[in-house]
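Below are the structure tokens for one structure; questions will follow.
Just one protein chain is left out here, and the rest sit where they should.
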Amino acid sequence: MNAFIDFIMGPMVWIAFLIFILGLIFKLVIIIKDVNDRESYIYSYLTLKHSLRSIFAWLIPFFPQSTKQSPVFYSISYIFHLLLFIVPIFLMSHIVLVNEAFQVSWVALDDGLADILTLVVIIALVFFAIRRYTVPEVKYLTSYKDYILILIIALPFITGFLAYHQFFLYKAMVIAHVISGEIMLILIPFSRFSHMIVAPLTRAYMGSEFGNVRHAKDW
Amino acid sequence: MKPWKRKSINRETKMKQKVIFMGFILFLFTAVVAFSNTELERLDNSVFEKPHRPGAVFEHDDHNEMAEIDDCAVCHHVYENKKLVEDESSEDSFCSDCHFLKANQENLISLEVAYHKQCRDCHFEENKGPVLCGECHIKE
Partner (left out) sequence: MSNDMEIKDKPSVVKEKNTDEAVEAGLAKLTPERIKNTINQVLQKETGPRFKAYVETCMHCGLCAEACLYFLSNDRDPSYSPAGKVKQTIWEMLDKKGEVSIEFLRRAVHIAHTECNVCKRCSMYCPFGIDIAYLMLMVRRICHKLEITPLYIQDTVNSHSATMNQMWVKEDEWIDTLQWQEEDAREEFEDLRIPLDKEGADIMYSVIAPEPKFQAGLLYQAATIMHAAGISWTMPSSPGWDNSNMAMFTGDNEISGRIARAFYETAARLKVKKIVMGECGHAFRSTYDVGNRWIGWAMPPFEVVHALEFYHELLTSGRITIAEKFKKTVTLHDPCNVSRGRGLHDMAREVTNMLCESFIDMTPNREHNFCCGAGGGVINCGPPYKGERMINNKFKAEQLKATGAEVLIAPCHNCHSGLEDIVHHYDLNMEVKFLGDIIYETMEKKIYKPGD
């Protein structure tokens, strides 16, 4: 059993992170290559200034009109996306492991706080799932795949929460936590989670079209 | 025969009852001890200023018996100039004498990392024993 744990907490972590990072880089390279080969006109319109203008406008909470019209969704979405990064990166247990492996460490969240934030992430995901099921215009677009995406993100947080509290089946829970986290990382480049890097690009293009050609705001 | 209909109890039965009662008390006592916080033998973590986790559960003698470790130096090692000194052991000193709370030039391995690595690396190598955080840092 320890050999298995050693694998999922050792080489498998490397594999997951490499696939995650190289996958995203690969995706980016493919997009750039495709743009060069097939849609190089994009460069005629893309400007750094207007790209950043649009991206930043959309990063400011409740600045774009759309965000003002759906305040509940956006509030939860903002918090969710922030915590999705903050909680795992600043979780003490994770930092301890990184420190043992690489002798680097950084400031950690208080465990109690991290615990609450984890619950917040889970609640946000439950909200997304309920919204998918109840809001007609969202339900219309939803297929089982959308719930699977929610589940993929939810699992590492749920298992992490349960493992931390050592409620039951501790060992199984940690193993599930590690594996589900790795699955999540591996799937990012190959699923719609790749909006992590693609959305800034589509935003940049739309921002450039609006700023550069249309002389209008796109938020 | 229906016991609750009996009117008198003989001596033998009385004796049995006493034994059962004493046994029950003993069981309760051990149970209380077993489930109380003080039951698990844990590493002394008082040197840490604000420990985030309860001290790791570690029963020194049982561990060594099970692991068949006779040589103290297997764990209680001695390093000089960052080189392991063979045939010397350090069971008379505290781990924290050499491994400081924070890693520094003198010793790159902090106390926390030293503990974690000392236990886990061996458990991984031997493919035995606990390796996950909560397997040693059991909730109090």
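Each chain gets a letter, A and B, in the order it is written, and its residues are counted from 1.
Please note the rule applied: a contact is a pair of C-beta atoms (placed from the backbone, for glycine too) under 8 Å apart; a residue touches a chain by one contact, two chains touch by 3 or more.
Quantities reported herein were computed from a predicted structural model and do not represent experimental measurements.
Put simply, the hidden chain is in touch with A once you look at the whole complex. Residue-level contact of subunit A with the missing chain is found at 30-31, 34-35, 37-39, 41-42, 44-45, 54, 58, 64-66, 69-70, 73, 132, 135-142, 146, 192, 194-195, 198-199, 201-203, 205-207, 209-210, 213-219.
Convention: only the chains that are shown with their structure count from here on.
Note for the complex: subunit B touches subunit A at residues 52, 103, 108, 112-113, 116-117, 123-124, 126-129, 131-135, 138-139.
In the complex of the two chains, the subunit A residues touching subunit B come out as 1-3, 5-6, 92-93, 96, 99-100, 103, 111, 163-166, 170-171, 174-175.
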